[in-house]
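For this view, one protein chain was removed and the others were kept in their places.
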Amino acid sequence: MVDVLRFESPVTTIYPTGETEDLTLGDLSEITKQIVRADSKTAAAEQLAVTFGSSRIDGDVIVLGQRPDEFLLVGTPTATASLVEGLDRSGHVSVIDHTHSRAMFRLTGSNASATLEKLCSVDWSEPMTPNGAVVSASLAKVGCDIARLDRGPDRSYLIACDRSFAQYLFDAIIDAGNEFDIAVVALAPTLV
Amino acid sequence: MTRRLPAQAGEVINRSTPLSFKWDGGNLSAFEGDTIASALLANDKRIVSRSMKYHRPRGYLTADFWDPNGFVQVGDDPNVRSGHRLVENGMTIDPQNVWPSLDYDMKAANGLVGRFLTAGFYYKTFIKPQAMWPVYEKVLARFAPGGTVDLDTPHGYHDKRYAHPDVVVAGGGPAGMAAAISAASLGARVMLVEHEHALGGHLRWGNAEDRRLLDELRGKVEGAGVEILTNSTVTGRYEDNWTAIVQRSHPIAVERLIKARAKVLVVAPGLIERPYVFTGNDKPGVMLSGAVRRLINMYAVKPGERAVVFTGNADGDAAIVDLERVGVTVARVVDARQGENIVVAKGGAKALDSVELSDGSVIEADLLVTAVGWTAPTSLLNMAGDRPVYHAGSARFYPSAEIHNVLATGGIAGDGDADQLLAHAEATGRLAANRAAAVAHRVQDLTARALPVQGPEPTWPEDDRQSLPRDSHPALFRSTTHGIVDYSEDVDSKDLVAAAKEGYDSVELLKRYTTATMGPSQGKLETVNTVAVLAEARGETIQEVGTTVWRPPYAPITLGALGGRVFEPVRVSSIQSWHEANGATPILAGAWVRPDHYGDPAAEVTNTRTNVGIIDVTPLGKLDLQGPDVPKLLNHLYTNKWSQLPVGSVRYGIMCAEDGVVLDDGVTGRLSDNRYLMTTTSSGAATIWEWAENWLQTEHPDWQVHVTPVTSGFTSINVAGPKSRALVSRLVDNVDLGPDAFDYMQVRSGTVAGVPNCFMWRIGFTGELSFELHVPSGHGLHVWTALLEMGNDLGVKPFGLEAQRIMRLEKGHFIVGQDTDGLTKAPSLGMNGLIKLDKDDFAGKPELAWAMEQSLPSLVAIQTTDPAEVPTEASQIVRAGTNEILGRITSSRMSPTLDRSICLGQVLPEAAPAGTELTIVMIDGRRITARVMEHQAHFDPEGQRLRG
Amino acid sequence: MLLVPCPNCGPRNSADLRYFGESHERPNPASASPHEWRSYLYLEDNPADWLKESWFCRSGCRRYFTLERHTGTNEFRSPPMPGNKVGGKA
Partner (left out) sequence: MGVLQKSKPARYSAVGLVRRGLRGDTWPRVWREVPLKKSYDVVIIGGGVHGLATAYYLATNHGITDVAVLDKAYLGSGGSGRNTAIVRSNYLTPEGVAFYDRSLQLYKTMAADLNMNVMFSERGHMTLAHTDGALRTMHWRAEVNKLQNINSSVIDPAEVKKLAPSLDTSSHPRYPILGALYHPPGGTIRHDAVVWGYARGADARGVEMHQKTEVLDITVEGGSGPDGKGPGGTVTGVRTSKGDISAPIVVNCTAGWATLISDMAGVRLPISTRPLQAAVTEPVKVFLPTVVVSGSLHVYVSQTDRGELVFGASVDPFNNYSVRGSLDFTEELASHVLELMPGISRMRLLRQWAGLCDMTPDYSPVMGFTPVQGFLCDVGWGTYGFKAGPVSGEQMAYCIATNETPELISAFNLSRFAAGELVGEKGAAAVGH
């Protein structure tokens, strides 16, 4: 019926894309997101090898410890699929594709944490959330999973939220970033 | 600017930028840097307002933020502190509370009225006749003090921000600056907050030595990496050092509320100078020493020509020096330390002309300066649990106890010379940095994620503060005469004495009865004098009387700043853009925005019943359940049985809370051996997720079930109507949709319009043959438009929530929360077959067991005798001829299908049997009759269409 | 804004959590008398003192836990106890 299925992003407002490198926000909602729930005793949890609150880069996939005994795998469809397929499913392990459930944004720049501070009560200072830290918290009153994954010298955050809130949250981040001249950038749905 | 002095060494005005503004209709000029108060006084405008009760003319007393007489209206901004707000070019400023007018002399009336406008006079008058009180009330309301709200005031951009500093310093005087510098030098992240427009505190209006110190401290603090916030106020300290800061100096926001989780709060607010109580103390021309010094040294304004200075301390002495320097004649110094006193300030209503002293002499003067001591603004400390203690030797209150994460320094903690003060502040800064580091360490330690704690717990030297000396000060509160204690409330010391004699003799009752300390400065000027007068009346000490409670905010804070940018999340489905583009009328359901209808809900119903309709039901709650123990969980949450649900089947169930009250309902389908998909009502989605987790985590941690919400992951579309199968089969090719292969209450997975991994189940709220498609949301819009395109010839049309509500009512399906209420137990629903008391346990089981034996209200279908009458939802059902309530209509609509009114209602058991004749009271009072129906469904009770 | 020490996330603003009140044991539904069951449903100890209570870390780790708080001062004490029984309040 259709040749190629296009992924419809939940962010539908078109913002002019900017030039500034200081603070940027991009939509990554299309990226594949798999949730693995595996109790700490299971082999799968051992394979995934991150604890709650931290993250690890595994080839083309980022593995986030987003909840106790719960992992979010983010990456290209093939890379995440191969990681999931390689998991030992013994014990109580479930896998749920969350690509369509969660929207994902990336906020990058020297004022990224100052922007988050306008929306979220978590402490984004270096010792509390060093590079690689993963935090679940509410952003502009929307529950989010936020990972700090710097890009070179720049602070950068991956922000995942329920798809239905995506447009609202995107707008709220733009509003918060206005005082820092935030610009919207187009991002390819790859990470690493 | 007739009272403007030649340039002063420390002045903060910029003479090269003149400004003009309007005051009370006339044009005046000022310089950049002038406050409204300094500008008015420079222009010799000495009367700025009238008092609240007696309407006496008032002039500046403190000429700063706390001036009780200086409230003005600036454009649409009421109650502006003219001693603080800077003049802007073109500003329109008006006096408020000036009836009959600023200058009119009401002396005679005042004298008469004053005698009986005593404290509590309201309570003793207007008692009879009762009917007259509303009339009096309207008159009194006209006397309400304060400015005017312009209801068209735009909200403006108000910002908010969270912060996690190590140390917040409240107050940017010498003590605050020194504390900030020393804390920052130890690596602490410090926010230094100053209420005034610039750092410096008292030093800003001090002498050459003060100015030198100010320059030195400012230089250091600016180089110390401290975040400096001027024209910003720490307005409150809440639990766990949650600290509110209002920043009025943000570059783009009108105001910004900063919510700082300070590890340590340093309170360095200095002291607030206290007025003296004596007859005539509110005459224009009576000023505090700080006011005079600010006016001369910061604003180059000459406060008078001929002054009497009543001094009990060094600040008063310093004021004499300043006055004489700028050519004010100091006619007499009345030194309280020598036992001298002032008794009465005399003159006309508009100005002071002489001062009577305790030795009987009367000195001509147009300015009376008093320096009688201070109020310690212990407010922030008290919010942290501290209770102030009175120290008689220095005649002021002090903080009492040591609070681990709230430290006090500067004038509030004691006196001493500049070196002692700075030493104390620096030691406080060090201690604050040290304690903050310990807190940071502990917080990291508590955060049980794999983030390394940075280094060992710091072990720096602990507290090395040398306590500050307390200078002796005469106890100066009230002279031998009576006078105003609370300027903004117009409360006289005589009122306080009378109230105490009447029995309102604890400080709290006195406050409430007389309203002393309840005005805009909240006791910053009045508290100590109030307490002193009461102590005198009761023959007790000031400490025994105690103070009233200081409460947040430290200084009044606008609703705009508190409200800030408002976060009200809204949720939309993937199809929302289509709905908007196609004329849907939106409706809010919780946080969801959904189409209520597309123009004509009745037509949508008819089309769905005759052809095929599609509705976006994405908000339906969806939970992915996986694990071997899912049936146990289902058995526990639902009242019916779940152990035998075959793969590919869907079942309906009701959930109750532990008290048997209906919580939610919905269907759950078994997708594979270990995987189920549960749907809940849209509003119940979050609750049921938490409810399920609660049982799993607390009562049954041994059950292996993973519950994961997938509501937004699937765009849910219900395709309903006799032609729905025809339509769906055009989009689905790998699933047999035939009635035998895919029966009612079954679930299949497959590809829809080329989108893989879709689920579809054969259920429907509308009572029609229907297929509910759950499509991965990244392709939801694609499937929606494909359905419309492919079904064009079948007459497919979208329908909204309203059409769905009508159709479900035609079918007699109830809605939890509409047809049930906070007390409706499951047996009221007429589905007792779904309550399986032979299960071992399920939520609410005992209550349901007992409830099944009682006669409860029932939910029944009702039709009015006159088919055209649609009773408003919530219309009451009564016993005929009486007002005795037998039930109520919970849902009602005009049915386009049956062309008549249809209802659901909750009725008492006696009114529940089919055929019972009911009386419904319409909201216009008419009574109509109606009948209880045999089936809950008004339409197709056998469910033939559904199964089609 | 209270700082609630979540055993997983560390101290968090109370607005990020949901309060579930006093923790009481759930009586055996098979044998509970109406009086016992309704005591469990409705009666409260409500002390002005240390109170063992349950919280749900709603926007953090989504775990229920039990801890002790002083209802006069709002201080928390004792490490939180994950997975303690909280009873089934909706």
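Things worth noting here:
As written, the chain order gives the labels A, B and C, with residue 1 at the start of each chain.
In the analysis below, a residue touches a chain if its C-beta (ideal position, glycine included) is under 8 Å from a C-beta of that chain, and two chains touch if they have at least 3 such contacts.
Since this is a predicted model, take the numbers as computed values, not measurements.
Taking every chain of the complex into account, the omitted one touches B, C. Only one of B:Gly563, B:Pro628 or B:Gly738 touches the absent chain when the whole complex is considered: B:Gly563.
If you put the hidden chain back, the residue from B:Thr2, B:Asn27 or B:Gln130 that touches it is B:Gln130. Touching the chain that is not shown, out of B:Ser185, B:Thr230 or B:Ser506: B:Ser506 (per the contact rule at the top). By the touch criterion stated above, the residues of subunit C touching the omitted chain are 1-2, 14-15, 18-19, 21-22, 34-35, 38-39, 41-48, 51, 53, 69, 71-74.
Against the chain not shown here, subunit B presents residues 76-79, 115-116, 118, 121-128, 130, 133-134, 137, 140-142, 144-156, 158, 236, 238-239, 242, 244, 257, 259, 383, 498, 501-504, 506, 508-509, 512-513, 518, 520, 522, 549, 551-553, 556-564, 566, 568, 570, 587-588, 659, 817-818, 821-823, 847, 850, 872-876, 878, 883, 885, 888, 921, 923, 925.
The rule is simple: only the chains that are shown with their structure count from here on.
Centre to centre, using the average C-alpha position, subunit A and subunit B are separated by 32 Å. Subunit B and subunit C have CA centres that are 26 Å apart. Touching of two or more other chains is recorded for residues 52-53, 121 of subunit A.
Touching two or more other chains at once are residues 259, 261, 443-444, 447-449 of subunit B. Those residues of subunit C whose C-beta lies close enough to touch subunit A in the complex are 1, 8-9, 12-13, 15-16, 58-63.
On the side of subunit C, the complex with subunit B involves touching residues 1-3, 5, 7-11, 18, 20, 26, 29-30, 32, 34, 37, 40-41, 54, 56, 58, 62-64, 73-74, 83-90.
Within the complex, the subunit A residues that touch subunit B are 1-2, 5-10, 12, 29-30, 35, 37, 50-54, 65, 92, 94, 96-102, 117-121, 123, 125, 127-130, 133-134, 140-142, 162-165, 167-169, 172, 175-176, 178-179.
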